[in-house]
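Heads up, one of the protein chains got dropped from this complex, but the rest are sitting where they should.
As written, the chain order gives the labels A and B, with residue 1 at the start of each chain.
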Amino acid sequence: MTHDTALKVKGYLAVFAALLALTMVTVGFSYLHLPPKVAVPIGIAIALAKASLVVMFFMHLKGERPMVMWPLALTVFLFVGLFVSILLSEADHLFGARFVDAFH
Amino acid sequence: MFFLLVGFCLVLLIRWQLAYPGEVVPFVGGLLGEANAPGGSLSPEFYNQLGAMHGTIMVFLGVVPLAFGAFGNYVVPLQIGAPDMAFPRLNATSYWLYFAGGIVMLASFFVPGGAANNGWTSYVPLSDYALQGQTWWLVGMLLLIFSSLLGAINFIATIIQLRAPGLTWFRLPFFVWSQFITAFLLLLAFPALQAAAVLQGMDRIAGTSFFLPSGLVVSGRPLEVAGGGNALLWQHLFWFLGHPEVYVLILPAMGIVAEVVTNNTRKPLWGYRLMVYSVFVLGFLSFVVWAHHMFLTGMGTAISAFFQATTMIISIPSVVILSSLILSLYGGSIRFSTPMLFALGFMPMFGIGGLTGLPLGLAATDIPLHDTNYVVGHFHYLVAPGTIFALFAGVYYWFPKITGRMMNDMLGRIHFVGSLICMNVIFMPMFVQGLAGVNRRLFDGGATYVHAQDTLHFNGPMAQAAFVLALFQLFFIVNVFWSVRSGRLANTNPWDATTLEWAATSTPPRAHGNFDAPVRVFRSAYEYSVPGNPSGYLPQNAPDQA
Partner (left out) sequence: MEGIPYTTEARPDTGLTNPKLGIWLFLASEVMLFGSLFSSYALLRTGAPSWPKQWEVLNVPLAALNTVVLIASSVTMVLAWVSLKNKNVQRYRLFMGLTLAGGAVFLIVKAIEYSEKFSHGLYPSTSNFLGLYFTLTGLHALHVVAGMIVNAYFIGPGVRMWSTDPERFTNRIEVAGIYWHFVDVVWIFLFPVLYLL
């Protein structure tokens, strides 16, 4: 292997604690019942943070050779983003903007 | 290849119906069963089944497995000097999933109601309410998609990890590049259809209404579902795969043609690096053009403009690749072997197919042409005298590597000439019919439409050409089977080629890896006619002369 035992046990437990904390934050936020315009970005952002922790540390992405992993990871997120944004625009709203007749 | 034959037979039935509507199908009419063909002439429902399954079988059971699965699996490890694919057991799994998918698809003809009959595109809401055969189609597709996914993983890992020492990225034969990009397309695009198939399955089986809008009325009765669904969602998901899928159909073909051309012109590919960059760009762009299949769905002008622009842009790398192939001929010492004939045939045919795509890619001109026979002609030119010619070239070219024998040249040439002529007779009139406004997938071929009357007379010759085309394929089939036993024996490199697969013995042994000795690569892929070299070519693994 090109890297040794990535993190020591303490490191993994620290990540675990962070994940638990973020879970509590996201549940707590949800009880506020903020309007979707605010709640959705916050919820997604927290989820992204948690996912990044898992991917970087548990899945050892942090230890991998950057040249190989970053393009792969980036491409995937790019595609999904593209996907979501085009579909949302098909539904005629993307955060309130209307794409129909944009050329008027 | 068996499935190609099956799909072809299906379309022969279709052609008969179009040419001689209502008449009894000769020879096999009685065999089709009363439900499908009362009195021996095709029923409309059965006609639709033929249409849907012809498309499905040809694309997913015929071309993709042959171009990607068969040629790729065989040739790519040899061309990169690898002992095997990276995951042999995964490979086997992938094959058996394909086999299972094929069984399911063929079996669907025999269930009550017959096979899926909603086009290979299975648009909703019609598919949500179709008979049992549609569910079989969904299951079959899930199996086939999974098979392709596993294959794609295998290819990418193999090409990245198992290149022989010295084989850097830009020394790879173009065929390997094209398979590499194809694998990425399969990997990232197919899951969208998986998701869509799952959703449609839920609609059909669990009564959800993902694709069913509120207030939908079927056969006079309003549906009792929750509603709120979006029929266009299916189209988005389907075409998100569907468009990269057609590039999956063409890229391996371009790869094969590149190999055959450079070998038979005795000079390196013109613009190799350019072609590699183009194929990368093509792969990436193929993901952002899908809604050009949906110009008529009422999308807004901004979105249509976006997709129109990307579609026009994607024609650029295609043109670059085709031009490079054509320019590779210039100054070459052309050897008109059978594979070369097919490769040469590929080029203008692909050109016609590509050019006829331009009016389809522009939203305004697509309006009268969408869903007409023009579209059918367009894509058939690309796949039939396009990809399939390239596949034939590949068979004739690599046959000696696989079997140790050459295929018969005379039969091959007859096969080529006959196929070329017949295919043009079949598909060229479709453009005329489409321009006149004849819709595709019509049971009567447009006979009841006033605007179609002037073009109906083409149906007869098209059907006859189709039957003659079938006859010419016999030359090929006979050639294959005969040559396996009695073809002229070939040495390991009968075409005097430079790429690595020709350094392996013919019929590479499976037990100990493909090559007798570890391979090391010293130069780029196409060192033909290097000045000062008497033999006229330098294999990739021959060490530099002192």
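Quick notes
By our rule, a contact is a pair of C-beta atoms (placed from the backbone, for glycine too) under 8 Å apart; a residue touches a chain by one contact, two chains touch by 3 or more.
This is a predicted model, so every value here is computed, not measured.
Of B:Leu61, B:Val75, B:Val176 or B:Leu199, it is B:Leu199 that touches the chain left out of the display.
Residue B:Ser209 is the one among B:Asn117, B:Ser209 or B:Asn263 that touches the chain missing from this view. Of B:Phe87, B:Tyr123 or B:Phe284, it is B:Phe87 that touches the chain left out of the display.
Summarising the interface, chain A meets the missing chain with residues 1-2, 4-5, 9, 12-13, 15-16, 19-20, 23, 26-27, 29-30, 33, 36, 39-40, 43-44, 46-47, 50-51, 54-55, 58-60, 64-65, 68-69, 72, 75-76, 79-80, 83-84, 87-88, 90-93. Looking at chain B, the residues touching the absent chain are 82-84, 86-90, 149, 152-154, 156-157, 160-162, 187-192, 194-196, 198-199, 202, 206-210, 225-226, 228-230, 233, 236-237, 240, 512-513.
Rule of thumb we're sticking to: only the chains that are shown with their structure count from here on.
Those residues of chain A lying in contact with chain B across their complex are 75-76, 79, 82-83, 86-87, 89-92, 99-103.
Those residues of chain B that touch chain A in the shared complex are 188, 192, 230, 232-233, 236, 240, 287-288, 291, 299-303, 305.
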